[in-house]
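Omission of a single protein chain aside, the complex is shown with its protein chains in their original locations.
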Amino acid sequence: MCLGIPGELVEFGQEHEDLAVVDVSGVRRRVNVGLLADEGLRPGDWVLVHVGFALSKISEQEAQAVLDYLQGLGQPYEDELDALRGSDIV
Amino acid sequence: MCLGIPGELVEFGQEHEDLAVVDVSGVRRRVNVGLLADEGLRPGDWVLVHVGFALSKISEQEAQAVLDYLQGLGQPYEDELDALRGSDIV
Amino acid sequence: MTREQQVLDRIERMRRRKPVVREERITLAHGAGGKATQTLIEAVFLEAFRNPMLAPLDDGALVRLGDGPVAFTTDSYVVSPLFFPGGDIGDLAVNGTVNDLAMCGARPVHLSAGFILEEGFPVADLRRITASMAAAAERAQVTIVTGDTKVVERGKADGCYVTTAGVGVVEQPVTLSASGARPGDAVIVSGPIGAHGAAIMLARDDFGIEAPITSDTAPLHGIVAELLKVLPRHVRTLRDATRGGVATVLNEVARASEVAVVLDEERIPVHPEVTGVCELLGLDPLYVACEGRFVAVVDGEHAGQALDTLRAHPLGAEAAIAGTVTADPPGLVLLRTAFGGTRVVDVLVGDPLPRIC
Amino acid sequence: MTREQQVLDRIERMRRRKPVVREERITLAHGAGGKATQTLIEAVFLEAFRNPMLAPLDDGALVRLGDGPVAFTTDSYVVSPLFFPGGDIGDLAVNGTVNDLAMCGARPVHLSAGFILEEGFPVADLRRITASMAAAAERAQVTIVTGDTKVVERGKADGCYVTTAGVGVVEQPVTLSASGARPGDAVIVSGPIGAHGAAIMLARDDFGIEAPITSDTAPLHGIVAELLKVLPRHVRTLRDATRGGVATVLNEVARASEVAVVLDEERIPVHPEVTGVCELLGLDPLYVACEGRFVAVVDGEHAGQALDTLRAHPLGAEAAIAGTVTADPPGLVLLRTAFGGTRVVDVLVGDPLPRIC
Amino acid sequence: MRFVDEYRDAGRARALAGRIAERCRPGRRYTFMEVCGGHTHTIYKHGLEDHLPSEVNLVHGPGCPVCVIPMGRVDDAIHIARQPDVIMTSFGDMMRVPGGSGSFLDAKAAGADIRMVYSPLDALKIARANPDRRVVFMAIGFETTAPSTAMTVLRAAAEGLANFSVFCNHVMIIPAVKAILDSPDLRLDGFIGPGHVSAVIGCRPYEFIARDYGKPLVVAGFEPLDILTSVHMLLGQLAEGRCEVQNQYARVVPWDGNSIALSAMGRVMRLRPHFEWRGLGFIAHSALAMAGEYAAFDAERVFDLPGLRVADPKSCQCGEVLKGVLKPWECKVFGTACTPETPIGTCMVSSEGACAAYYNFGRFSREQMSAAAREPREAGRP
Partner (left out) sequence: MRFVDEYRDAGRARALAGRIAERCRPGRRYTFMEVCGGHTHTIYKHGLEDHLPSEVNLVHGPGCPVCVIPMGRVDDAIHIARQPDVIMTSFGDMMRVPGGSGSFLDAKAAGADIRMVYSPLDALKIARANPDRRVVFMAIGFETTAPSTAMTVLRAAAEGLANFSVFCNHVMIIPAVKAILDSPDLRLDGFIGPGHVSAVIGCRPYEFIARDYGKPLVVAGFEPLDILTSVHMLLGQLAEGRCEVQNQYARVVPWDGNSIALSAMGRVMRLRPHFEWRGLGFIAHSALAMAGEYAAFDAERVFDLPGLRVADPKSCQCGEVLKGVLKPWECKVFGTACTPETPIGTCMVSSEGACAAYYNFGRFSREQMSAAAREPREAGRP
């Protein structure tokens, strides 16, 4: 129900200002961006899509912060990981 | 379009006075007898049915008259006819 | 040659031309089994799938699988109503395919069943249909070995459609085909005609008509086997007289065999109630469907033997020799009327009875 | 045994009980290929028609006709829309039945075709469908030898439904069955999954989604023949992953063979656009239908050889070993997630995608 | 069947045929028009001409209501049927009648809700069952059928049904016969009068035909022996120099008709000043419209109609066939461009149309058919 999917804004709509098109892995859907009217959205921005509306603009910086946090935690395991990944290739 | 079929009145309707049931070779249909309200119809009477209405009460006497007319014309052929009919039985 | 005769010859030439579908859209006539159906089949299906096994457009195809000849057929059933006096869509679907195999001279062995169900269809009705299919299969000694089920949204079907396909083995060499009739042959009808179509029409209750008519749906493999056992080499053609009735089947024979079929109105068995329904609605019983009757074209010299054999079987008790095959005029069915006249019995145009099978 | 384990065991016993249809009316779920479909088939169809050839509920039935074993199958096609990127109902109907025969280890030979047309259906669309059936038949080297046409009133169908049945010859002795999987076997998926279902969903345009996805509909008899030629005795099970997808097929295998199937999420081939559609709509690609992909269960020791054989065929270029068969827990499909966890992959409940085939 | 089988007896027919032949003066040609399409149908269906000597020539008249409806009226009916809330009801005969752009069957295939009924009362039943739809009855037919429509409207009015109306196309036989009698290119010796029309209007309305035009007329029943008998009666009048209206069908037709039927028609309908007949053009006072009192049931007032006149196709010779000037097969498109599947003219649509009857039942010359029917009979018999 609260399913939200990150998508990249690729186009703004002709029909009315709130319409835009997002791309999710090559899949496109029209979304309403009216809830993000304050965000100065531009093509290339990523948004979270929920029931046909863009609910939130995704911050790349904050996204990276989580990954950095994990990176910091995980360093000792990296070598082991690489080894594991290698063995998974058929 | 002007198709009319002789049927025997077998029943008068419960629903309203104009409704009756006719029998055609064992096949029954509800017909409206409103057009023959003057005829004092009774079960056993034959009527001509057209598009769900009884259009005319059939006169047995007149029906027989035609057959008698034909009978009169055809007498010389009767023997031949019987012979023919006999040969038709498989 | 008279001018009238010239006109008639020109018309016959027209009728033999390659059929063309002129309509832009499918109408009910395309499913009625008459001229429009034939045109659609020849101009669209045969045209697209053209191959020698399909080309005869017989009741089923004779194919070779491994060593022996096998008969293969299919029919879709869309009858409305689903349940009617004398049967339901279930036994109809089994008997119909059993009969098409029997008409190929095969012993029906296995059936498949594909169901298209409408959302909202009562499960109890489905159970009733499958029970009657099972009973019909047992009666016909066939097994339903594979199947499929689809469900479509409400308003995209009419409760339940069933498509059966069947395979049968051809155990003795017979050559049966619509094109096998020859002058001098006799045309036999296996029993009173038109009961199925009339029963469906009454069950539909569109016309407010009631009559004690039950569908004639029945499996014909048994009676056909008897006939072929007695006369393996003298039966030319077998056809079950389904959509389009006896008239349509015989037109197919006349056309494929390039002969004339001459029927004798007085010898065609019709139950009086069926006649009554037809009179009331302005229909001709020759065009009304049967689902348990067939037409056999038999060598004239063995017609009596054929008739005796059929009459000895419960499903053939009222069988009759209804006509003969002559050379001229090729491609036509004629009827000697009870009144002593003669007329053409053409292929059905239009659709007097929607969805009888 | 923990209390949780006791509960879980009790549930498994429940699940193995005879299925019962509780609903009074057919719902779309009964046609979705998941639990409701299985229940309907087992509780209604199998119950009514019970016989040893039908009982395995494989893609088709193996029957004896005359001398040799013959495969026989049917499917009805009700896909909406009729035309979609990558195909239409016509090639779907041919390929689907060809594939069910191929999954029985048979060489598809002849097809029948039953059409249910809706009054008003454009004749041009029918021509387009029959042309694509003819092309598909030619590609699959099968002949459409018999057929039937019915027309129903407007509002009683959705343009055109097609039911095909097929017969094929079994030329080399193989024993393929959903019940043939054994611990140690490998589970191979013949290519990227879910493209057909995703393409249909987009073509239906209910969700305003666009993506360059085309249906994977294709005849699989060729690639299957290659596989069986190389490994006639080491292929246990073949199933085309149609309605209900790979997850449903594997649940059938796990249940019939009383084994567990353990899938490896990272090894299951899925095209990124299909993943994208599934993410957007909250679907799992494991349940999305394919019409040109199959699952093969192969002796573990010959899995590499099987994979090489499949990859050498154009339809198998992206084949992958997606999982393995283990003894415990019997009857279940498990998934090692890409995240490193494990979960159950159950049979589909409900109907995420109406009328994909 | 009572009142049916007795009149289809081959033995009686053969006997009568002998008497008919005796009444013909050798070399003279007797041309009789059967006014009613029902007669045309009977003639072909039973192969009646096999019993007629070559001197007797039957020509087919305008008495097929389907055959005379002009294309513009069909288009109007389809226009009504296309309104989204409409259920159009019609007798089966109308389904394939071509208008300027297609038939009811085509309109139905394209989405209109058009249903076949057996009786106008069935249309009423549909109206009761569908209170949220407007149900229209496509009323066609001669005086035989008009009273049934009138009775149906009276019932609808009594019930206060607000969603039922009638698209009235009822026509009247007398003006049509008069138009034919006034046509210069016609040579007729007598008329076989329409039996079921006469059950309503009686026999008096035909008297002017004998009196003013000097043509005998026999009101005939619809079984083949009825028609043969009528031919015998017409030949008798001619032989004896009489010129009368006779009633062969007295078992059904009262000399004065059915007064209840006539008064129902009179209440519900009114005469149109003129009406177009396909092939015959406009004929004054030849058709009925709904009376003003029943305007609420008059589809012509309930709906906005295009009301366009559509010219008949150039190749169509239905007019000549309807007037009996041409035999069906003499029309240039008969059986080639115009067939029951692809009718150009309306006479090819109804099984009572002369062209359709001839095409379906009589397409081979009598000689050829009789030869075929004779030849193998004994051969194939066991």
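Order as written gives the chain letters A, B, C, D and E; numbering starts at 1 within each chain.
Here is the rule we use: a contact is a pair of C-beta atoms (placed from the backbone, for glycine too) under 8 Å apart; a residue touches a chain by one contact, two chains touch by 3 or more.
Computed from a predicted model, the values in this text were never measured in an experiment.
Among the displayed chains, contact with the absent chain in the complete complex occurs for A, C, D.
Considering D:Thr130, D:Thr149, D:Ser190 or D:Thr275, the position touching the chain not shown turns out to be D:Thr275 (whole complex). Although one chain is not drawn, the whole complex shows that of D:Leu8, D:Ala55 or D:Ala124 it is D:Leu8 that touches it. Take subunit C: the residues that touch the chain left off the picture are 119-120, 154.
Residues 1-4, 6, 8, 24-25, 32, 34-38, 46, 48, 50-53, 55-56, 58-60, 62-63, 65-67, 69-70, 73-74, 76-78, 81, 84-85, 90 of subunit A touch the missing chain (whole complex, contact as defined above). Residues 2, 4-5, 7-8, 10-11, 14, 22-23, 25-29, 35-36, 39, 183-187, 206-208, 260, 262, 264, 272, 275-276, 279, 281-282, 300, 303-304, 307, 321, 323-326, 328-329, 332, 334-344, 346, 349-350, 352 of subunit D touch the missing chain (whole complex, contact as defined above).
In the analysis below, only the chains that are shown with their structure count from here on.
Between subunit A and subunit B, the least number of touch steps comes to 3. Chains that count as touching both subunit B and subunit C, per the definition above, are E. The fewest steps needed to get from subunit D to subunit E, moving only between touching chains, is 1.
Chain centroids computed from C-alpha atoms place C closest to the centre of all protein C-alpha atoms shown. The interface with the greater count of contacting C-beta pairs, when B-E is set against A-D, is B-E. Using mean Cα coordinates as chain centres, the one most removed from subunit B is A. In this assembly, A is the chain whose CA centroid lies farthest from the centroid of subunit C. Mean C-alpha positions place subunit C and subunit E at a centre distance of 33 Å.
Multi-chain contact residues, meaning those touching two or more other chains, occur in subunit D at positions 119-120. Shown for subunit A are the residues that touch two or more other chains, of which there are none.
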